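Apart from one protein chain that is not included, each protein chain of the complex appears where it belongs.
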Amino acid sequence: MTGTEPSGSLLSIEDLRIDFVTDRGWVNVLNGVSFDIGKNEIVVLVGESGSGKTVTSLSVLGLVPRAHSRKTSGHIWYDGKDLTELPIGELRDIRGNEISMIFQEPMTSLNPAFTVGDQIAEAYRRHRGGKKKAALARAAEMLDLVGIPNAAARLRDYPHEFSGGMRQRAMIAMALICEPRLLIADEPTTALDVTVQAQIVELLIRLRDETGCGILFITHDLGVVAELADKVVVMYAGEVVETSVARDLYIQPKHPYTEGLLAAMPQQGVRGEELPTIPGRTPEPWSMPSGCRFGPRCSHAVEECGKAVIPLSVVDNGRSCRCCRSGDLALGGVR
Amino acid sequence: MTQNQGLHSTEPPIMTAGTMPRPKKPEEPAVRRRRAGRFGQLARRFAGNKPALAGGVLLFVILVVTMGAPLFAPYTPEQINIADRLSGPTPAHWLGTDALGRDTLSRLLFGGQVSLAASALSVAIATLIGLPLGILAGYVGRGPDWLLNRASDILMTFPALVLTIAIIAVVGPGLTTAMISLGIVYSARLFRVIRSATLVVRQEVYIEASISIGTPGRTILLRRILPNVLPPLLIQISFLLASALLAEVTISLLGLGALPPTASWGSMLGQAFAEIRGTPSLAVFPGIAIALATLSFNLVGDGLRDSFGRATRKAEG
Amino acid sequence: MLRLLGARLLTMVPLLLVVSFLIYGLIALVPGGPETALAGSNPTPEKLAMVREQLGLNEPFLVQYWNWFSAAVQGDLGKSFVNGQSVWSAIAGGFPVTLSLVILTLLIAAVLGLGLGLAAALRPGSWIDRTATVIASLFMSLPYFWVGMMLVLVFAIDLRVLPAIGYVPFAQSPTDWFLHLITPAFALAIVPVAVVARQTRAAVTGVMTEDYVRTAEAKGLRPVRLVGKHVLKNAAVPVVTAFGVEANRLIGATVVMEQLFALPGVGKLTYFSVFSRDFPMVQGILLITAILIMFVNLAVDLSYGYFNPKIKAT
Partner (left out) sequence: MSKRLVEVRDVSVVFHKKAMFKKTRTVEAVKSVSFGIDTGETLGLVGESGSGKSTTGRAVLKLVPVASGDITVAGQNLTDLNGRALRRARRRMQMVFQDPYSSLDPSATVAASISEPLMVHDHVSARAARTRALELIELVGLRASHADRYPYEFSGGQRQRIAIARAIALNPDFIVCDEAVSALDVSTQNQVINLLERLRTEFDLAYLFIAHDLAIVRHISHRVAVMYLGRIVESGPAERVYNEPAHPYTQALLSAIPNPSPHRRSERRIVLAGEVPDPARPPSGCPFRTRCAFAMDICAERMPEHTAIDGGGEVACHLQTSGPELSGAPLGDLTAAAIRPA
């Protein structure tokens, strides 16, 4: 298993707070997000709509639009540098080179006006330079690596000539062409069919083993990642509510929200019985409840939960949890 | 925004430069807003948009002063006064007089009636033809769609102005004929907008839902399609009004539309050009009037477009 | 690409047939018949009959049309009612003037419109964006012929730095050619500038929010390449469409502009022919205009295939 000593970590997000400007003025969308990603480690960031997981992943590479957002505190440490304070030029040298990213919708994430080969090679030429021909040869190798048959010929295809699964493979090839140390995958399998989803997950595990890059995998589905994750970070309403080594989290969650998410997976339901639900819905950023943000939906809530702000505290064995009752609750994991 | 997301998307749309994180609407909006509805919401957004509001107010003022010309105009538009001819602005004639000594202000107010009514006429004709045919083509598809599309192709092979002038060559000059033919030419443009809006609406799942309920086609057209193609229709109408006004002015300027002694903004400009060396004010004021009226139509159109939001803009194609 | 071009040219043939038929059919609608235009102000029935005979109007309509159309295909558009000049040579004589005016106008529209739109799109919400939006709104609303008059008033009459009216061929003196055309071209360009600027701004800001632009950003591309490559090619389709629509509209607007500025182009010829009820000339002009516009539309359509390979595929 993986140790996540700060010294050994590849990327370290520390107390990140981000606000967005909306019709209602500035609202807080990330509230003190902290976690580490170790070298060669797969960290899974889980949350439902509005949890802030995508904003977190985008902020690593500074892809949250600056005009409409502001950071009110926090750091993202990488290689001794704070990515949030790095001049944009230096950040661009890191993007797609040392840290790269793939996205949820393979259908729209490739530019329809250029060939697949051109777009993969472009990342390589941007960071490694050289002739276009050499970059294209390298792109063909990458397509082959991600399992696209007849790679050299398919370089000349346009994205619309690729199927969904192949486009996601092409995105992965593009992301890995400069041998990054960290790959951020934002819901890379959500838009794909189950069998293709399985292929992509297998591919990512294989590539991690072969290239040794760390992976930050963002998802809303705890099921997809059970066999992939080294560490799981659960987010709710802009906050990290629980971090844990994967196995422990599934067997014994510490936060009631994690427990609810695990129980809500349909695989967990008992036929003929009602499926467990979490009542209510995620609060909007402009109407956050005071105290624990999950409090109003929590079946274990006590009076104290509505009062003070609950900190993310270490519970045991490198796990942390944002719940004032984490000491006295015994929650159920997967069966 | 939300409907642009993929089927399984559970995260708000991603932001790149230029987009704003759009919050979902709250579950419990203020109590008084309940009955406001979609058009109430539109009105609120429109009123919150300063340029649009300014355009609306300007349009209102222009309509009031031109339609109330008999009340506001100091003279009748055809009253000749050779003694005072070609005077610049004076206390008696605030905006000066023309070559026959007629009062420019009075002619502007009455001429505005003529020009605005003419543009309204051609847009009304365009709507009467383009709206039903556009919905028909978009909803029924197949044969009628093919035929109507070819017909609009043919109409669109000519610049609107050239075709209108050619029709005038055949049937003779006159504002009404000119505006009717212009209306027919514009109907092709409106047809296209309505047709593509209908195509977009027809693909919507709620239309399929109505079909699956067993709702008759007529009811679907009236209750589901028509209300949802209104936004692009209104937007297009305000822009067409601006174009039609300009076309009226052009045709009258060329002496093919409003004929003397009737004042219209176009005929006034046409006569002014001959005197531009001596009395430039004759050309300046009608031009400003035309520009203000066009501006008000355009601002209202832009305001509607912004208020109806992104989904509508897509439907406009 | 060539196959597509050929196919598109083929579809133009039936359209052209229908359009030409309608153009010729227009004269059948003339009250009293087209012969009234040629027979003088108080024609005797004998005179009218004679003119009918001369013009071949006693033939069945379809035969008349076919005679006209087959001659037109061979480059013979008939003779003017007014001065007996060949319609074809009259149009050919005015064509360079009109073409000069249209091209100069489109150039101004391209440079100013694209520049303004792009500057606004790259800094949405900034003062550049707000200024550009205001300029575009104003330009959209100014009547172009009035702007022409005002420019003449200021630059030709008051300041005397530009010639007021008239035309000098390019071959004779490029400088004078330019000086005579710049005022009408600029006046004609204000609406296209506004339209192109708005389309460019809308298209570029739209493309900037696309997922693939974020992908390109995540690759570490610098802004020049990001916009110059990934954004512009995708934003081009609506902008090119706007150019096509404006080119179409411009051809109409030249009628007024050439009249105001005494430019001996096809626009002025159109105006004169309409006024003098010179039907063969009107027909010829309409036919040539329709063909020109079909080619402009074709060029616009073909460019879509280049800018968006997906369109080509379907």
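Order of writing sets the chain letters: A, B and C. Residues in each chain are counted from 1.
In the analysis below, a residue touches a chain if its C-beta (ideal position, glycine included) is under 8 Å from a C-beta of that chain, and two chains touch if they have at least 3 such contacts.
In this text the structure is predicted, and so the values were computed from the model without any measurement.
Enquirer: Considering the whole complex, which of A:L86, A:A137, A:A152 or A:A264 touches the chain not shown?
Expert: In the complete complex, the chain left out is touched by residue A:A264.
Enquirer: Quick one: say which of A:S34, A:S49 or A:T211 touches the chain that got left out.
Expert: The missing chain is touched by A:S49.
Enquirer: Given the full complex, what residues of chain B touch the hidden partner chain?
Expert: Residues in contact with the chain left out: 2-3, 7-10, 24-25, 27, 29, 34-35, 37-38, 41, 204-206, 208-216, 219, 223-224, 227-228.
Enquirer: Please give every residue of chain A in contact with the chain that is not shown.
Expert: Missing-chain contacts on chain A: residues 48-49, 163-166, 193-199, 202, 220-227, 246-247, 250-251, 260-262, 264-269, 271, 274-278, 281-282, 334-335.
Keep in mind that, in the parts below, only the chains that are shown with their structure count from here on.
Enquirer: Using CA atom means as chain centres, which chain is nearest the centre of all the protein shown?
Expert: Most central by this criterion: B.
Enquirer: I'd like to verify one number: the distance from the centre of chain A to the centre of chain B, where each centre is the average of its C-alpha atoms, in whole angstrom.
Expert: Each chain's C-alpha centroid was found; their separation is 49 Å.
Enquirer: At which residue positions does chain C touch at least two other chains?
Expert: As it turns out, chain C has residues touching two or more other chains at 124, 210-211, 213-214, 217.
Enquirer: Which residues of chain A are in contact with two or more other chains?
Expert: In chain A, 63, 67, 103, 105 touch at least two other chains.
Enquirer: Across the complex, what residues on chain C touch chain A?
Expert: 124-125, 210-222, 225, 229-230, 233-234, 307-310, 313
Enquirer: Within the complex, which stretch of chain B touches chain C?
Expert: 14-19, 51, 150, 153-154, 156-163, 165-172, 242, 246, 249-250, 253-256, 269, 272-273, 276-277, 280, 283-284, 286-287, 290-292, 294-295, 298-299, 302, 313
Enquirer: Sort out for me which residues of chain A touch chain C in the complex.
Expert: Its residues touching chain C are 61, 63, 67, 92-97, 100-101, 103, 105, 108-114, 119, 122-123, 126-127, 158, 160-161, 171, 174.
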